[in-house]
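Sending over a structure as structure tokens; questions will come in a sec.
A single protein chain has been removed from this complex, and every other one stays in its place.
Going by the order they are written in, the chains are A, B and C; count residues from 1 in each one.
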Amino acid sequence: MWSGTEVGYGVIKASIVGATGFTGMVLTRLLSAHPVVELDVLTSTAQVGRRVDEVFPHTRVPGEYVAYDAQRLGDSEFVFVCYPHAAAHPVVAELVDAGSRVIDLSADFRLADPAEYPRWYGFEHARPDLVAEAVYGLPEVYRDKISGARLVANPGCFPTASLLASLPLLREGGVGRMIVDAKSGVSGAGKTPTEKTHFSSVHDDFRAYGEVGHRHTSEMVQEAASAARTAVPVSFTPHLLPVDRGILVTVYLCPVGDGDSSGAGGLLSGAELFELYSRAYAHEPFVEVRAAAPALSEVQRTNFCRMAVRVDPAAGLYKVVAVIDNLVKGASGQAVQNFNIMAGLPETMGLEGEA
Amino acid sequence: MWSGTEVGYGVIKASIVGATGFTGMVLTRLLSAHPVVELDVLTSTAQVGRRVDEVFPHTRVPGEYVAYDAQRLGDSEFVFVCYPHAAAHPVVAELVDAGSRVIDLSADFRLADPAEYPRWYGFEHARPDLVAEAVYGLPEVYRDKISGARLVANPGCFPTASLLASLPLLREGGVGRMIVDAKSGVSGAGKTPTEKTHFSSVHDDFRAYGEVGHRHTSEMVQEAASAARTAVPVSFTPHLLPVDRGILVTVYLCPVGDGDSSGAGGLLSGAELFELYSRAYAHEPFVEVRAAAPALSEVQRTNFCRMAVRVDPAAGLYKVVAVIDNLVKGASGQAVQNFNIMAGLPETMGLEGEA
Amino acid sequence: MWSGTEVGYGVIKASIVGATGFTGMVLTRLLSAHPVVELDVLTSTAQVGRRVDEVFPHTRVPGEYVAYDAQRLGDSEFVFVCYPHAAAHPVVAELVDAGSRVIDLSADFRLADPAEYPRWYGFEHARPDLVAEAVYGLPEVYRDKISGARLVANPGCFPTASLLASLPLLREGGVGRMIVDAKSGVSGAGKTPTEKTHFSSVHDDFRAYGEVGHRHTSEMVQEAASAARTAVPVSFTPHLLPVDRGILVTVYLCPVGDGDSSGAGGLLSGAELFELYSRAYAHEPFVEVRAAAPALSEVQRTNFCRMAVRVDPAAGLYKVVAVIDNLVKGASGQAVQNFNIMAGLPETMGLEGEA
Partner (left out) sequence: MWSGTEVGYGVIKASIVGATGFTGMVLTRLLSAHPVVELDVLTSTAQVGRRVDEVFPHTRVPGEYVAYDAQRLGDSEFVFVCYPHAAAHPVVAELVDAGSRVIDLSADFRLADPAEYPRWYGFEHARPDLVAEAVYGLPEVYRDKISGARLVANPGCFPTASLLASLPLLREGGVGRMIVDAKSGVSGAGKTPTEKTHFSSVHDDFRAYGEVGHRHTSEMVQEAASAARTAVPVSFTPHLLPVDRGILVTVYLCPVGDGDSSGAGGLLSGAELFELYSRAYAHEPFVEVRAAAPALSEVQRTNFCRMAVRVDPAAGLYKVVAVIDNLVKGASGQAVQNFNIMAGLPETMGLEGEA
């Protein structure tokens, strides 16, 4: 276990803007236990003056929430922003301009093309310069760029799982279509009570939502094309599980030119596919390729992504089943992983326990 | 509400062989409340002599379980067989030979080609003559043949949902691949306690199982080919939901010759697709095509299949989301529906309430 | 099964005021399937103009919600009022004054003493005359008065279970204290989304709430004293279960004068206790005394109350474990039971199925 300051790392001040949502709560726990972080400011809009362990009794974290104050945040070398999309980018810009390095957990800097924001998120982006500068914070792809970045756009939860499940095959070329059937726990819908998150609407139930055109599709399309060096059609369907935390994606990767139903002609064997994925992630501290199909419980409250790969020769396609915790590897844990990279710390520091 | 015998239908004696599993339990409830059925014999192996309402305290059904006795069952005009695959077919054969009309809830007569049984179910079929005679009990397709049948092979739960979700498009032609991502409640795994059905293995969790080669694939392949009048590759992946009852299938139907990623060229519009499905099921008492995506809770404990259809133009495919209760439309309710057809009764008799 | 109008009962028009909460929804299902009821008006404040099966897709009930209109409701011989406490009583009064017979599912007429309303419910009662006239709608106690009543105060969910569990012993005399440890499903907290009913607050969790002074205590105290013909101290503690529907109460009944810890001296034996309860409920269609301790699942979606009784000689007290469905026997089913009694119908009419 790390005991950071004893082994030569200096203390780093970090703050969280919008700390009272689910991602803010997990981030608060992770950073408060991080060996070299001094958790400085936790901002909130609705909970100013309340104690952390009053709002989240299970966290046992001291301190209380304060109102957002750019000046006060200026003392923090790193700031994590947990605002909703559209609301985040002015704050992020202000903080970056003031000299902090920012990890933005919203969607506001994930898409490389500013023109995509009106289309997918319904707002005109005020800072195309920062869009151009921001690094997409998927360490398994962009580790080198992340290390020097001023602004990291932390990926969405669904794209994190879906891309990790697809990248090795996408990079090989020949994937003609990517179908992502995703199942998410309720915490992904946020802490605000709605009819959709009422216990009686979710418990003992299951449904699809956003069946076509979910916003996270845009990230997948962007990164899939980047990996494949060509556009790859992506069909994405999220479903709502009666569990609190975790995402399981079942990704179907269909070869190009398979319309003739000729079957397994050019498919890799199961062993070759396993080898391809194992090699791709051999040095990744948080990606595990296993023989057995994974369950949510294997990654809940951790920063791991665990997956299994399958060839379906009769249907002429590949299947990858991958699991993450939506609030950890899908949000706050990955944000800490990015922070570690940016700060030159060991990448797993503060991420060994449960979150 | 039916009150059968008052409106001119005579009493029909029916029995259940293997009545103490989950499907047997639901069948017991349905038949004991059926307006014209006199529930005669309930057989069991492990529970002989125990009362129904002791084994299933919520059923409030009188009577007790007896050992299997072909002679005694001979009094029943109809017999429902709820044995596991391989174990069912000798019993079914004995009962049919003795003159009863049989609805077999196992897989033992679902596949038309006797050669498929060793491959998918690991046993050599002793009665190819009855395989040839048996009617696949999906009323929405085979209603006419069911009405006069001596032996009906009640479909599997996954095939029921998947086929109802796909048939209208399959019949149109042009489907090049069918991908079925299925999510099932735990009751589908049966009543025998195992590590996989332990509460602590399922609760707050989610996983895929039988990722390639699940036995129900064989039924889907057979019936998809029959509807499309050509072989259609089927990729089937079941997952285990932390709910007791219900199946949701998300079916992806990819057009033939779509390997060129040219997108939505030949796809139907959303309105055309909705019209196609609505027309196909306009006269079906238990199939509902809706604009909104369905949830399990809308069909739990009922014999309904409810579905919504979507076009994904960017990905060049169709999606159909369908829900059923695995123990009702996916098993015992469909068995009663088949019984009603065979007996010349109104098809919905005894199926209006909850089960 | 009843088929009311065929066996000589005339059609009865009934309406529901406040039909879009959980109790309104269950009442809508029950009345729409009731053999002699013509469901007339369903009022709502927030959902005017929406269809029932759009707001509650699983009900498959036709019709739509309209605004409250006393005149329009005047056509209904019976009106069920599902408003919150304090809001209900002016509406109830208006309807009774206009000539309808009313079953009020709120708390506004449950307490016999008008002075109790400010204390427990925080409002001054405007109609003490109707408080005096109203009958407490627990059929197992007040059946005779209910039959001729103009206004029935349908009991609370917790009092229903707790009183049925206690009355036979209370009537015997000698109960010195009644401790009710109650566990309720989430639907008891209503349909409005709040932080407390958010899936993530309830799932995989459990807690006590309203640990002292819950409003339902007042009903228990009133009816316990009435049964015992003397005041009986009642300690009531509700807890929130991660289930949707159902209440289980564990009631501890301590003998008077037991402070000397002298043990089981005057206690009934287990057999005597079972006999006492069995006799008390021998002719009750919806109360079942059983040897085995009951589970919620045995009564969910039904109008039954099922219980088991135990003597704990070492501790010198009795325990009764009782279960009901909070929305059926604890609310809407009991309301229909009261309606049946008021209308001179068989008491179980329309209550045989699931709700």
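Just so it is clear, contacts are C-beta pairs under 8 Å (C-beta built on N, C-alpha and C of every residue); 3 or more make two chains touch, one makes a residue touch a chain.
Here the structure is a predicted model, which is why all the values come from computation and not from measurement.
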| item | value |
| --- | --- |
| Selected from C:Thr59, C:Ser147, C:Thr250 or C:Ser278 as touching the chain missing from the view | C:Thr250 |
| Which of B:Lys13, B:His203 or B:Arg290 contacts the chain that the document leaves out | B:His203 |
| Sole residue of A:Ala227, A:Ala295 or A:Val320 that reaches the chain not shown, by the stated touch rule | A:Ala295 |
| Which residue of C:Lys13, C:Arg72 or C:Arg310 touches the chain not shown here | C:Arg310 |
| Residues of chain B in contact with the chain not shown | 22, 186-187, 191, 193-195, 197-204, 242-244 |
| Where the missing chain touches chain A, by residue | 1, 3, 6, 33, 35, 57-58, 203-204, 290, 292, 294-295, 297-301, 353-354 |
| Chain C, residues in touch with the chain not shown (by the definition above) | 176-177, 179, 181, 183, 204-209, 211-212, 217, 231-235, 237, 239, 241-244, 246, 248, 250, 252, 254-261, 263, 293-297, 300, 308, 310-312, 314-317, 319, 321 |
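Basically, only the chains that are shown with their structure count from here on.
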| item | value |
| --- | --- |
| Chain B and chain C, separation of their C-alpha mean positions in angstrom | 38 |
| Separation of mean Cα positions, chain C and chain A [Å, integer] | 47 |
| Numbers and ranges of chain A residues touching at least 2 other chains | 204, 242-244 |
